[in-house]
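Every protein chain except one is present and positioned as in the full complex.
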Amino acid sequence: MEAIYKTPKTLIDTPTHYCPGCGHGIVQRLIAEIIDEMDIRGKTIGLAPVGCAVLAYNYLDIDMCEAAHGRPPSVATGIKRVHPEKIVFSYQGDGDLAAIGTAEIIHTANRGENITVIFVNNAVYGMTNGQMAPTTLINQKTLTTPHGRSEKNDGYPLRVCEILSVIDGSRFIARTSITSPKNIIKTKQLLEKGFKTQIQEKGFSLIEILSPCPVYWRMSSVESLKFIDKEMSTTFPLGIFKDWESRN
Amino acid sequence: MSEKVILAGLGGQGMMLLGRLIAQALMLEGKNVTFYPSYGTEVRGGTAYYHLTVSEEEIFSPVIEEADTLIMMNLPSYLKFKGFLKPDSMLFLNSSMIDKIENEMNIDVYRIPATKIANNIGNVVASNMVMLGAYNEVKNLVSIPVFLSCLKNVLKGRKEPFYEVNKLAIERGAEFVRKY
Partner (left out) sequence: MTSTEKNKKYLLTGNEACAEAAIQAGCRFYYGYPITPQNEILTHMAIRMPQVGGTFIQVESELAAINMVYGSAAAGARTMTSSSGPGISLKQEGISYLAGSELPCVIVNIQRGGPGLGDISPSQADYFQAVKGGGHGDYHTIVLAPGSVQETADLVFDAFDLADCYRNPVMILSDAQLGQMMEPVVFNKKCKPNLYKKDWALTGADGRKRNIIKSFYPVKGELEKFNAKLQKKYRQIKAEEVRYEEINIENADIVIVAYGTCARICKEFLKKGQSLNVKVGLIRPITLWPFPADIIQKVSERVQAILTVEMSAGQMVEDVRLSVSGRCPVHFYGRTGGGIPTPKEILKKISEIVSVREKVTCTT
């Protein structure tokens, strides 16, 4: 009998610390699958952020590096410049990438650094118990926006893909979600494209993944997925924003 | 032997190059040298100044408190640094840009119309080299060929066409003080 579903070699077989219904486990499994399928485990180096995914190195069986909050793109740059033949990716959350690390992500994209960024956007700070993120939606309630995010006091949700796609140095920019098997398959394809962009030395790639945080959204897992499809995807439309393969 | 020189002029008058050439030449002759430039906001038009110390012995402080020599290219420079003179100091003035001074301590003053001489040989920018020629002739520090080889080194590439006029300027400066 042939096994048709098994744990990827690169995914360490251990319980994760993620909350029930969290999207990080899905995304990290996809990364492990891709590393296996592309047979690049021996030459891939990953960056773990400060945030919920800080312990990603407990789950991915590859060389990995922690980085200070917001700095993974710079650390990745430092690694990639030493090992240009290796595949370097950073795994970042919304606070890390779109708040404290805004300068780093913009300038790394602008240098056209040949790395892949996996940006998990769940519109909230999870690790610190659910404060407002730069991507928190208008009127969304968090610990620090108890009456909902107000544009007057807190500004607007930051659209990272839209910003990065107008930067000359970026090559592949896409937004996706993991709310259904179909979307998960799509996400895997886009992540593959990100790695392919790097392997073919095309330059900077970023894949933003809208991901559920049922615990700090105060929703059930099913409601969370609906929230992404109905609310979040309106503010953050899915799609490919820039693609070096299709010049228009 | 020990020599403490303060060089100053308008930013752009080439004091940096002048000081570096003297330092480089004396270094090649086996002397200890420190050359401490003013830095930062001194751009073209401001007063740029440099402390150059040469000695057979180890040099400690690069900052000069009393100068053996002042080489001053314009009046604001002289006014700024005259307090560093002592009774046995020597003063080299670019007399094209400094009219009259009160020589209270009655020190040796060499008035060299450096800008005018440089102008006459076709390049006003070479006034620094006129001063170099004069200063070296009086102090007898380095042989002219050593200066010229340093100069050639500095003016490599893009600036090579300026070598001849600079060489001539050094010679004219030396000639001027020989007749002094």
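Note that the chains take the letters A and B in the order they are written out, and that residue 1 is the start of every chain.
Throughout what follows, a contact is a pair of C-beta atoms (placed from the backbone, for glycine too) under 8 Å apart; a residue touches a chain by one contact, two chains touch by 3 or more.
Given the structure is predicted, the values throughout are model-derived calculations rather than measurements.
Within the whole complex, touches from the chain that is not shown fall on A, B. Within the set A:M38, A:V75, A:I163 or A:I240, the residue that contacts the chain not displayed is A:V75. Per the touch definition above, the residue from A:D61, A:D229 or A:D243 contacting the chain not shown is A:D61.
Residues touching the missing chain, restricted to subunit B, are 20, 23-24, 27-28, 32-37, 39-41, 57-63, 65 (touch as defined at the top). Annotation for subunit A: contacts to the undisplayed chain at residues 41-45, 48, 54-55, 57, 61-68, 70-71, 74-83, 86-87, 103-104, 106-107, 111.
Keep this in mind: only the chains that are shown with their structure count from here on.
Here the spacing of subunit A and subunit B, counted between their Cα centres, is 62 Å.
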